[in-house]
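One chain of protein is taken out of this complex; the other chains stay put.
Now for subunit A:
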Amino acid sequence: MATVSALAATFALGGCGGGAGSEGSGDDTITIGVSLPLTGDFAEPGKGVERGYKAWAKIVNDKGGLLGRKVELKILDDQSNADRVVSDYEQLIGKDEVDLVFGPFSTRLVVPSARVAEEYGMLFVEPAGAAPEVFEQGFKNLFYAAPAVANDHYNHLAEYILALPADQRPKSVAYSAMDDPFAQGTAYGLKDKLEAAGIKTAVDEVYPPNTTDFGPIAAKIADSKADMVVGGSQYQDGVNLIVALQQLNYQPKIAAFSTAPTSPEFAEAIGNKTEGVLAPTGYTQKADYPSNKEFVEKYTEQFGKAPEEDEANAYTTGQVVAAAVEAAKCASQDEECQAKLIEFLRGNEVETVVGPLKWDDKGRPQSAHMIQQWVDGEIQIVLPEEQKEADFVFPKPKW
């Protein structure tokens, strides 16, 4: 027995020595490099991701670490700047010689940083690059740690609509999306599916991220009298569009908006006229996956409030990398080790707080988002059937 562990120790030492030499990564710690937008445009979600990563590191370390080594996060601030994020990852990998990297927030930062990681042959699991272009770059090292890419967010809703009897189905739909890869991805994913089934597109509007006057767009949507409105929105733009639509007394049968309706401030922001509004979501604190209970409980203990989607996706990133590390039994910049980590994720399913995840050859996760709806003054899961908390309200009551 003693011989075996001695041998194992020698092997581990040898493995490390063979890696790209390492001052920051002694035998007893695994250093993980991250660059996050802690200031600038994406500061709010960036800080959420940071909390998720920190919660993950704490929970792992409280249990004795990964492969018996303590996990240490090295987090830099990229100021939401795409040039900065590149130099940050260059520094983390090249100079600081971290053992592993986690991804930053948002498509615009994920693409350039994934390229850096690929140049160094490193595994790149990321919590927030869901837009189609992330997966069209030919990355072989990238995995998105969430249930579905942007274009698949509304899949359950599309199935529901297409299963309606022909005379009840919406006949025309108005789409309005922010000029942002993620926001557009969500709306256009649904648009493609509904158009393929012969449902007419009445309005298709794209607006710049800083738009504050939604009157003209709302006027077009209201004039089209579309049965359904879909907003590819973040937060404030979704709120503004809804208020502008209410001002024009437009009453659709289905109203779906990405992201905005799941925000805690949403109801107050639109004057509590929320009944029936839909939104896709990749995470709920109530999900009964075993690791989620632990996550919600310990996260709440650490930060004093329950985790939201950004925090959960960051935590999921940690879980995915940890699963690969445990399976490959290594965590270093060593080419062979990183190749093993990538290979493991390519072929295996990982249990996470957002459910079991597996990926296609481009790194797209293969699950779907749940659909939530405001029912009785509360946002509740209505699709898919097996996870629902309330019945789907159709047609939507007036707002």
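The definition used in the following text is that a contact is a pair of C-beta atoms (placed from the backbone, for glycine too) under 8 Å apart; a residue touches a chain by one contact, two chains touch by 3 or more; residues count from 1.
Keep in mind that, in the parts below, contacts and distances are computed from a predicted model.
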- Task: One chain of this complex is missing from the view, so tell me which of "GRAS domain family protein", "NADH-quinone oxidoreductase subunit I", "Branched-chain amino acid transport system permease protein" or "Phosphoribosylformylglycinamidine synthase subunit PurS" is its UniProt name.
- Result: "Branched-chain amino acid transport system permease protein"
- Note on the structure: Touch assignment to the omitted chain, from A:V98, A:A131 or A:I270, lands on A:I270
- Task: Check each of A:D213, A:E326 or A:E378 against the chain that is not shown and name the one that touches it.
- Result: A:D213
- Item | Option from A:T29, A:Q246 or A:Q380 whose C-beta touches the chain left out | A:Q246
- Where the complex has a chain not shown, which of A:Q236, A:Q251, A:Q302 or A:S367 is the residue touching it? A:Q236
- Spell out, residue by residue, where the missing chain touches subunit A. 40-41, 43-44, 179, 205-208, 210-213, 215-217, 219-220, 222-223, 235-236, 239-240, 243-244, 246-249, 268-271, 273
